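First up is the structure itself, then whatever we jot down about it.
Left out: one protein chain. Kept in place: all the others.
First chain written, first letter: the chains are A, B and C, and each begins at residue 1.
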């Protein structure tokens, strides 16, 4: 139907995609008619299908699901959540409030998962190049920033999400679902930090989920992408709760408290 | 721990929430320790729990899941998808690309689901006030805008996502999972449009999912909110695909085509 | 150069614009070569040219400039400012931080200027239809929401930006720069609120600038648009200051204060 106004196909190709295909009466997702997916496929498998083009095995989908559930929310002290709650009082719709929160999941917030996968990959690459694991960890951490991505938490001495996620990852290794290399690297980093830092630097949600995403074969940027999907649920729930409380133009602190002056 | 710097509790109350609770070593979601949810609860039930505070029955979760799967993607002709793909070439991270796409799910895009639930509610309210269903539909449509939210599609004479969703909703009514009132109203609107409009105005994805969300008891704004979660998956998948193709600063059309001039 | 891949011109027309024109070696703004504007035109006249297609007289540009200067900032209690400051600590670049703040200038925040112009237009329309001004104001306010857009402030009993702006508008009327109809309507609303409300409802920044934008002939949606440009300056300055203070993932309140629990 494009032949008259796009005879060379150059315009259609400018927007070419393997993710989905649409024509009148047809919607295909990764080559599958959408009507064969609706009611047939669970949401986590749909996420996997969209990002990778194939369907996960049941145990892999279950592991991905656990990581997605774990990252959903951490309360209004997270800037993504506070931003969405304030935005929801400004008259911009839940889409705008969620977008405002998601936008804040940058390198220093939701981006830690991506950086943690890169760190795990680096540790494994150094090991593959001949270093022993302990050396590889030391080198990779020394080459990075002071904040080791995926480790340390300003609120939790121990992050309560770490143990259930790592236990599930260990079980998946035992059962042959995943190979366990990134898990091994992540635990070595954790041990290294325990030995070398004076304050506790526990594996946090970004670290534990990064291990799972990497074990499942997701490349580093998708650790951030998957966290975005997971945290969007929390962002939406908080924006929704706030929008029903009737505050307009909610500021960050009660109105009676005025920000202090800094010197010019 | 707040007593020294927030003795009255006013600052803590400014950010009070029932959605989650966090203190050192503790993360609770709707009053439940997060470690009891990880690996135990599926992602769709987590969405329900976050938004409503309780857990869905299995059949309700399944119905919600079908609607969430159905809305995931409709290709790059949807502005939300095209925006995310272009943003992904501008160097802003997947979080920024997803936020840019989600932000566009406004009143004329993802907002149709919200408006459709309001329309269904209005039809049922008019009926409850004594109108017969046919009159109620006519009145409710006449009072609204030319675009009937949830109906009509610029690409599809028949939306392939309608039948499987409506079939699942009908089955849920038969099995007593949901009451069927919003489904009845939605089908009456569809029939009314078939009789009164010269061009086909099929029930679209916003209409079919609005019926399901309303049957499950979600208020109108959450029809938009749930669509945001669903479409975020498609937005992420497209942003990710685009980001790997290496284009920088992708414009909307091939570079050789320059936008035409409009008169001043 | 488009003839091969866009022979009908349909693709070029899809993006047709009168705002600017670009071809190799050429950038035209509203039909004027950009090199004739650089160094020749002031920034406020450029804003006018872009939005309207012609250049303002000097006195009109001066009046527009005063309104744009007035709206620049109101400190971190404004959600747009607080959001941008928090976003700036999340690793998303100043563009992302500014976008996050601007996004929050919705119907309940920056949108009040747009609504105020609509209210002023409504008052004048009722008057033109035969009501006297006092009646017109009463009717227009009664038909609207409890918050009269452009009037009332949660912090200021008297908004210090009102007097200098209204004085400049009055001077512009006296000198024949603008007609003064919207100013007359705005002052009548102010007087009406003074007589009928028990608490002070002073004309605020949105009201005073709405009068000026309307006097200059900008349609209502551009009252919001111009406020967006003005407030962007404040948003940028705050995001920049915050980004240099070294906080990562800044939450809305000091870390020692944990949000209170609401009942489920």
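By definition in this document, contacts are C-beta pairs under 8 Å (C-beta built on N, C-alpha and C of every residue); 3 or more make two chains touch, one makes a residue touch a chain.
Predicted model only: the values in this text are computed from it and were never measured.
Of the candidate positions C:173, C:237 or C:260, contact with the unshown chain belongs to C:237.
Of the candidate positions B:19, B:51, B:69 or B:86, contact with the hidden chain is made by B:86.
The chain not shown here is touched by just one of C:56, C:76 or C:186, and that residue is C:76.
As for the chain not pictured, it touches subunit C at residues 10-11, 14-15, 17-27, 29, 33-35, 37-39, 41-44, 46-47, 50-51, 62, 65-66, 68-70, 72-77, 82, 85, 93-96, 98-100, 102-107, 110-111, 155-158, 160-161, 163-165, 167-168, 221-222, 224-225, 228-229, 232-234, 236-241, 243, 253-254, 256-257.
Taking the whole complex into account, subunit B touches the unshown chain at residues 4-8, 10-11, 75-80, 82-83, 86-87, 89-93, 96, 99-100, 103-109, 111, 147, 154-155, 248-253, 255, 258-259.
Although one chain is not displayed, subunit A still touches it through residues 1-2, 4-6, 9, 11-18, 21-23, 30-31, 53, 92-93, 95-96, 103, 252-254, 256-264.
As a convention for this text, only the chains that are shown with their structure count from here on.
Subunit C is reached from subunit B by a rotation of 180°, derived from superposing Cα atoms (nearest 5).
For the criterion of most C-beta pairs in contact, the winning chain pair is A-B. Centres computed as Cα averages put subunit A at a distance of 21 Å from subunit B.
Put simply, the C-alpha centre of subunit B and that of subunit C have 30 angstrom between them. Chain geometry summary: the mean Cα position of subunit A and that of subunit C are 36 Å apart.
In subunit B, the residues touching two or more other chains are 11, 14-15, 17-18, 21-23, 93, 95-96, 103, 253-254, 256-257.
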